[in-house]
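Just one protein chain is left out here, and the rest sit where they should.
Chain lettering (A, B and C) follows the sequence in which the chains are written, and residue indices restart at 1 in each chain.
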Amino acid sequence: MARHVFHCPLRWGDMDAYGHVNNVLFLRYLEEARIDLMFRLADRDGSGTFAGGSVVARHEIDYLRPLVHRYEPIAIETWVESINAASMTVRYEVKDEETVYARAETVVVPYLLAEQRPRRITDDEREFLERYRDEGAVVG
Amino acid sequence: MARHVFHCPLRWGDMDAYGHVNNVLFLRYLEEARIDLMFRLADRDGSGTFAGGSVVARHEIDYLRPLVHRYEPIAIETWVESINAASMTVRYEVKDEETVYARAETVVVPYLLAEQRPRRITDDEREFLERYRDEGAVVG
Amino acid sequence: MARHVFHCPLRWGDMDAYGHVNNVLFLRYLEEARIDLMFRLADRDGSGTFAGGSVVARHEIDYLRPLVHRYEPIAIETWVESINAASMTVRYEVKDEETVYARAETVVVPYLLAEQRPRRITDDEREFLERYRDEGAVVG
Partner (left out) sequence: MARHVFHCPLRWGDMDAYGHVNNVLFLRYLEEARIDLMFRLADRDGSGTFAGGSVVARHEIDYLRPLVHRYEPIAIETWVESINAASMTVRYEVKDEETVYARAETVVVPYLLAEQRPRRITDDEREFLERYRDEGAVVG
């Protein structure tokens, strides 16, 4: 019922020759936020973890403001938009107190690495994910 | 009137701990394809270059098949989907002879780096871009 | 007279297909540690900053143990080994409480970016750097 906030540290080398954080790096930040939610928190919670394998099926990202390297982490608000049988949609806002730098959405598919095929979301996983459904969101 | 094909070399280090090319790296490949079209070709052509500054306003990408490191470059077919007053939409297919690995779309905005603001597309640039409009595409 | 400790966050994507933090990424961690010392601390201190430009002239690094992604940052102890007229040598240990993962050394040259040439270290900078000379170190 709440958004997860991941405080993502930047690296100086994330900037490109234009002196901005390169657009590609934002996807790396989203990966860090997903891993914090789906690997670290889900694991601690005992409701399973997607660390065993999950793949990205789709990204959408809108860049709203240029971001420059700073020493303080950037906040990545992350929440679950919808949960389907074998995929889930995660949304994010990359922001600090004054500014939203980007909004994005990712479709994640749990994946059996050894067998190289997708798998269904388990009941435990679904229960875990439901806690990070945003209040305004509609069931997918 | 034709798609541009950029042959994008992979790097072994583009793979992540799952042994696949990481989803983030695909955006790096798209960047290379755009730069080949919008910096290198546009410059050679004398019709101006976006190298002086251009920013990504939006990406959409669908991952269709896992990609593993190989020594041969991957083909990135790139074409212009639409041209507006101050932005253009570029589409791509990341593929080899057998397989399409990803399809993507990027909104690019020409940008005056020194003044930190977007600018309009010039007539020369528009003429250049028109050559890479895909045949089936509708004017934006 | 003391080592600076920078707590460097890892990213999941720093791992390569072998499931270890890739050797290349260690240099990125060292860069973060140098920036924390030479850009952030030197700036706060008012004794000048190398952020205006500095280049790496040389690295040496010994990898002692494989490092795997974890959620806690890794410590990078950083100290100044020697200070010359127009360069300084920085040393590091990449470690946690149990293990030293790598030891490294970098020669850094202050650089005038606009003029594309090295410059001498100022007295203020030297005074700042002296504070991070390790006790056992001999003047360069």
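Please note the rule applied: a contact is a pair of C-beta atoms (placed from the backbone, for glycine too) under 8 Å apart; a residue touches a chain by one contact, two chains touch by 3 or more.
Owing to the predicted nature of the structure, the values given are computational and were not obtained by experimental measurement.
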Chains still shown that are in contact with the chain withheld from the display: A, B, C
Option touching the unshown chain, where C:E31, C:E93 or C:D134 are the choices: C:E31
Touch list for chain A against the chain that is not drawn: 12-13, 15-17, 19, 22, 24, 69
Chain not shown, touching residues in chain B: 9, 11-13, 28, 31-32, 35-36, 39-40, 71
Residues of chain C (touch criterion as defined above) contacting the omitted chain: 18, 20, 22-24, 27-28, 31, 53, 55-63, 66, 113, 116
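Basically, only the chains that are shown with their structure count from here on.
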Inter-centroid spacing, chain C versus chain A (mean Cα positions, whole Å): 30
Chain B, residues touching no fewer than two other chains: 24
